[in-house]
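My questions all concern the structure below.
Note that one protein chain is taken out, while the other chains of the complex remain in position.
As written, the chain order gives the labels A and B, with residue 1 at the start of each chain.
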Amino acid sequence: MFRIDASILRECVETVLAVVDEARLKIYEDAWRIRAVDPANVALVDLELRREAFSEFSLGPEEGQKKGEKEFVIGVPFDKMRDVLRWCKNEVALSIEKEKMTLQSDAYTFTLTLIDPSSIRKEPNIPELEFVAKVVVDADDFKKVLRAAEKISYQVAIGVQDGNFFVEAEGEMETMRYSLHKDELVHLSSSNCRSLFSLEYLAAMAKGFASDALTLHISTDHPLKIEFDIADGNGKVVYMLAPRIEAE
Amino acid sequence: MFRIDASILRECVETVLAVVDEARLKIYEDAWRIRAVDPANVALVDLELRREAFSEFSLGPEEGQKKGEKEFVIGVPFDKMRDVLRWCKNEVALSIEKEKMTLQSDAYTFTLTLIDPSSIRKEPNIPELEFVAKVVVDADDFKKVLRAAEKISYQVAIGVQDGNFFVEAEGEMETMRYSLHKDELVHLSSSNCRSLFSLEYLAAMAKGFASDALTLHISTDHPLKIEFDIADGNGKVVYMLAPRIEAE
Partner (left out) sequence: MFRIDASILRECVETVLAVVDEARLKIYEDAWRIRAVDPANVALVDLELRREAFSEFSLGPEEGQKKGEKEFVIGVPFDKMRDVLRWCKNEVALSIEKEKMTLQSDAYTFTLTLIDPSSIRKEPNIPELEFVAKVVVDADDFKKVLRAAEKISYQVAIGVQDGNFFVEAEGEMETMRYSLHKDELVHLSSSNCRSLFSLEYLAAMAKGFASDALTLHISTDHPLKIEFDIADGNGKVVYMLAPRIEAE
C-alpha cells in the first residue's frame, strides 16, 4: 500500500508520458524507479521517486512481493493512469494486487488492469557520457523558446558560444536565435558546443518539465541530457535525447 | 408581454435543450410549462416556470390568447432561442404575436419564427412511479462523476448499497466506483437498489443541471428521476431517464 499526494503522482506520470505511454515500474524498498526509451530509440526517461515522497510506503505480499525479494516489477499503462488521476484530489491510496492497480482518492476508487511486464521493452542502459557544457535554465523560459522555434522549424540547435547559452532555429524565410549570457543564467560552465535536436521530441519532453529549473548537459553532436527534481526534491528525472546530424 | 431576467430564461432554455431542440411551450395564467421526450423515448424533461419568476407576466390577444382561454400553446425552437439569448444581458422583454416571438434586451431586438405546435410531438404523460431510494447530491460533484465515468464506459450504474450512494462504470481495462456514505450526503433514504443508464443521455442532461443540489429517485432496473429547482425556487425541472437492461 502506498499513499501519496495526487499532484505529485500526476507529475511523475506526466514526465513518463513525455516519452512513452506504457512502462515497467520497478518497486524497490527505497524508491520507485522507471527507465524507458521511446519506440524510435531517440528519447529516454529515467525517473526515481524516493520513499520520502510518500506518506505511506509499505510492500506486502499483496504488492506482488515474494518473501525475501528486494524489488518487483509491474507493467503500468501510464496513459490510463493519467485519465483516472484527473479526478483525484488530495491523497491517493495506491495498491497493487495480482494484475490490478487500485487508486482510491476521496469518494473515487479506480482499478486499472496492469500490463504483463515481460511484454514491455526491457530497461535500456544509460550510456556513460561526458559533456563539455552544463547550463541551468528557467523551465518556463525554455518551454517558451521551444514553442517559438516550432513556429519556424522542426529542429533546433542548442549550444554554448563565448559564454552565451543559445537556441537556434532556421526556417526557409525566418530564423530565430535565443541567447542568454552567463550572467543571466543560474549557472553556465562550458566550452563552446552545439548540437541539433528534433523539436517534436523536445516539445513532448517539455510537457514533462515539472520543475522551475532544468539542468542541461550539452556537447557537440552529442545527446542532450536534461535533469530536474520532482516531488520537492524527493525524486529526480533525467531525459536523454539523441542528436540529429547537421546536414552540410 | 413577459419580462424576465436573461440569465433565468437562459437557464430554462438550457434545461430543455438537454433533452430536445424544439418543444411545445404551454402558457397558463400561473406559469409556463414544457414537457417533452427525446426522439428515442429515453429521456423526458418536465419544466414549470411560475409567474413569480417574471417581473411582468401579462397575456393579451397579441400573445395569441383568445378570449376566455386559460392557456395557449406555441412551438419554440429552443436551439435558436439559445443563440439569441447569448447576446442578452439584464432583462428580456418577450412577446408573442402570430408566428413570431420577439426578444428585446438593451439595444438588441431579435425575432424568431415559431414552429407550428401541431408539428411537434404531443406532450407525453409522466408515468406514476414508486422509487425505493431518494438521494440529494451536489450537482457539480455529480457532473464530475459522470465525466469521469465517460472516460471509462458508455454506461453507468447508479444505486444505493448499505447506506452508500454509488455510481459505477466498468470499462475493458478500467473500473470506477464513486461512493458516498449517507453522512456525506445532504439526504439519503433508501433500500438497496441499482439501475444502469446511458452516459450519453446523462451527460446531455448534466448540461441542464441549473441548481446546486439535485434530488435523485432510484429503484432497481427502473427509470431515474432527477429533480431540481430553477429561478430561485420559482420554477422546477424534472428529468426522467429510462434504464438499460443489464446484460447477464
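By definition in this document, contacts are C-beta pairs under 8 Å (C-beta built on N, C-alpha and C of every residue); 3 or more make two chains touch, one makes a residue touch a chain.
All values reported here derive from a predicted model rather than from experimental measurement.
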Contact residue for the chain not shown (choose from B:N41, B:S55, B:T111 or B:S191): B:T111
Candidates A:R86, A:K122 or A:K144 - the one touching the absent chain: A:K144
Full-complex contact with the absent chain, from A:F2, A:W87, A:F110 or A:Y178: A:Y178
Touch with the omitted chain, as defined above, among B:P77, B:P117 or B:G171: B:P77
Missing-partner contacts on subunit A, residue numbers: 144-145, 148, 151-152, 173-180, 184
Touch list for subunit B against the chain that is not drawn: 77, 80, 83-84, 86-87, 107-113
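Definition applied: only the chains that are shown with their structure count from here on.
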Separation of mean Cα positions, subunit B and subunit A [Å, integer]: 46
